[in-house]
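Before I ask anything, let me first share the structure, which is written out below as structure tokens.
Here the complex is missing a single protein chain, while all its other protein chains stay put.
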Amino acid sequence: MIKGTLGKTANTVILLIAVLVLNFAMIHVAPGDPVEALVGEMGGATTEQIAELRAQFGLDQPLYVQIGKYLWNVAQGDLGYSYYYDQPVTSLILDRIGPTLLLVTTSLFSAIVIGTVLGVFSAQRRNSLLSHLVTVLSLAGFSAPVFWIGIMLILLLSVAIPILPISGMTSSEVPEGTFWYILDVAHHLVLPALTLGLIYLAFYSRLSRASMIEVLQTDYVRTARAKGLPRRMVIYKHALRNAVLPVVTFAGLQFGQVISGAVLVETVFAWPGLGTLAFDSILRRDTTTLLGILFFSALMVVVMNILTDIVYRRIDPRIKTA
Amino acid sequence: MTLVEPSRARTAPPPPKAVSPGRQVWQMFRSNHSAMAGLFILLAIILISLVGPSLYTVNPREMVWMPLTPPGQSEYVLGTDYLGRDLLAGLINGGRVTITIGVFAAVLTVLIGVTVGAMAGFFGGRVDNLLMRVTEFFQVLPNLLFAMVVVMLFGPTLVNISVAIGIVSWTSTARLTRAEFLRIREMDYVKAERSIGAGNARLIWKVILPNAAPPLIVVAALSIGSAILFEAGLSFLGLSDPNAMSWGRMIGDNRPYILDSSWGVTFPGLAIFLTVLAISLVGDGLNDAINPKLRQRQ
Partner (left out) sequence: MFQRLSRTFLGALPVALALSVGAAPVAHAEPKAGGTLTTFTSGYRTLNPAVQSGASTGSPGSQIFAGLVTVGQDYKIQPYLAKDWEVSADQLTVTFNLVSGAKFHDGAPITGEDVKFSLETVKANHPFGAAMFGNVGEIDVPSPETVVIHLNQPVPGLLLSMQPLLMPILPKHVYGDGQDMKTHPRNMENVVGSGPFKVEENNPAERLVLVKNEDFFIEGRPYLDKIVYPMVKDPLTRVLMLEKGEIDFAPFSGIRPTDVARIERAEGVNLTTDGYDAIGYVHYFEMNLRNEPFSNRDVREALAHAIDTGFLSKVIFGGKAVPGTGPLHTGNPFYSADVPMYEPDMDKAAAMLDAAGYPVKDGVRFSFVLDVPSWAPQAHVPMAEYIQAQLEKLNIKVELRKAPDFGTWVQRISSWDYEATMNGSFNYPDPTIGVHRHFDCDNIKNVIWANTEGYCNPEVDKLLDAAAVEVDFDKRKALYAELQKTIQQDLVFIYMPQDFSATVYSDAVGNMPDTPFGALAPMYDTYLDK
């Protein structure tokens, strides 16, 4: 058991290092570098100033030296310093992770709960209106681009009927840390969470329904029903548990990919999270920040995988620890 | 998606040499109304994209009228965008780019995914281990971000965009292929073939793959849909080929102007929606027709 965990940990570490190295190499191989971006931002510079900056950022050293230094720093928890934002990358990321988590957790959570309920119920009443509704909804959510849905919602609920804010997370006048602040954020959260939530909802209602249908048809369930066990009990005790397994798997996967998932929605709504930070850092060639975000994202996936494993084990009685 | 009734479910995997499976699939597909609707829509869209530009010759990139003209107020039926370009021309021409990238990316996804999965599933052992590591690596990368970085670094051309999408999308195909190969590899008829001396290549190509194909075909079809959505997302973020008009790009370009013109973003979005919807319906129909028991989890 300990050997297994060690092995897994080693595996994970190698994986993360590989992610870092690949991204580092790729970003530095491409044309243009952070100093040029910085110089352009500054409004131009003389050749001497440029050389100075290069030396200062250690960019005049060979690639393997740079990678080595970077890896060493990361091991110590230092993700580097952002040329553009003039802040350590770690604090930048920590600043922005909050809004992203808020958005993704809200949408994912609501979508999973509502979707599972919808899916489970419509699996049992297969030709009902509900079932067809779920089908249509999930197809729509699947096929429409998320950013388009967001824009359509803005047109509907911010422009045509102006009841919700068009973008951003807060209005500037409301001071932080008060009850009004929380309300204000919630007000701003509605549209982006709705947008992202619809996509997840489509996915999870379909998933849970398919999964539930399959489980309901298994021998195990049919036997239990035949034995005369009350329907409710069968469903909730057994079928649901098993039907939920794939939901957990995918929830874990999607939460791990939280940053990617949030980029588009955050862009549409100017939501100040990691998604917009990632996009900006690509635009500004802020390679350290970008690397930091890519690494952080990989880290999240790994963590979510582990968490998912744990939850899985608790739910599925058939799995024994290896 | 209409569900297949339990009575139509088969309880055993299809035998290796089924009698005209193609015909069976087609017949099942045909009786599925939504799948047929999807097919018609898809064919219509493809037709318009192929033939449309020759019939409706307005240049989508030329400024033909006042910017932000609403639909129905000029000879340009769907109105103009923020640069005064004809929206209808944009839609008709945009289809080509969108669908082309979608198909290329999907082809790449399937090629890489199936190859990796087949090798891993067939050879097992160390090969499997190594390939699964690689798959895990690509699974851990944030897909949209990585694709953005690739396109940014190497330039937003049609080829690069397709490649970028392909690179980040193949992992689930690989896993599926591997699972199928693992399963089928243990089947009696495969063992039988091996015992009469069939080589690896023959086993993979002629025996296992055709039987693994059904779910893979469905995945391939659905990949086109997700590739199209992916490309739309990249275009929306500004990472599209500036010399080509694509639907995602139209949405992105016109987004700053939604206060004054909703049509510039609505119509291209509808186009994407319809196309992907049609593909999904077809894919689901294929799924139901080909392997009603091995229903995909997506």
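Read from first to last, the chains carry the letters A and B; within each, the first residue is number 1.
Simple rule for what comes next: contacts are C-beta pairs under 8 Å (C-beta built on N, C-alpha and C of every residue); 3 or more make two chains touch, one makes a residue touch a chain.
What you see is a predicted model; the values in this text were computed from it and never measured.
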Could you tell which one of A:Tyr70, A:Tyr85, A:Phe142 or A:Phe295 touches the chain left off the display? A:Tyr85
Using the document's contact rule, name the residues of chain B that touch the chain not shown here. 59, 61-63, 66-68, 82-84, 151-153, 155-156, 238-239, 242-243, 253, 255-260
I need the residue numbers on chain A that touch the omitted chain, in ascending order. 30-34, 36-37, 39-47, 49-50, 52-53, 56, 83-87, 95-96, 166-168, 170-173, 270, 272, 282-285
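By definition in this document, only the chains that are shown with their structure count from here on.
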Which residues of chain A touch chain B in their complex? 11, 15, 18-19, 23, 26-27, 29-30, 126, 135, 139-140, 142-148, 151-152, 154-155, 159, 203, 206-207, 210-211, 213-214, 217, 246, 256-257, 259-261, 263-264, 267-268, 278-279, 282, 290, 293-294, 297-298, 301-302
In the complex, the residues of chain B that touch chain A are 1, 3, 6, 9, 133, 136-137, 139-146, 148-150, 152-154, 225, 229, 232-233, 236-237, 248, 251, 255, 258-259, 262, 265-266, 269, 272-274, 276-277, 279-281, 295-298
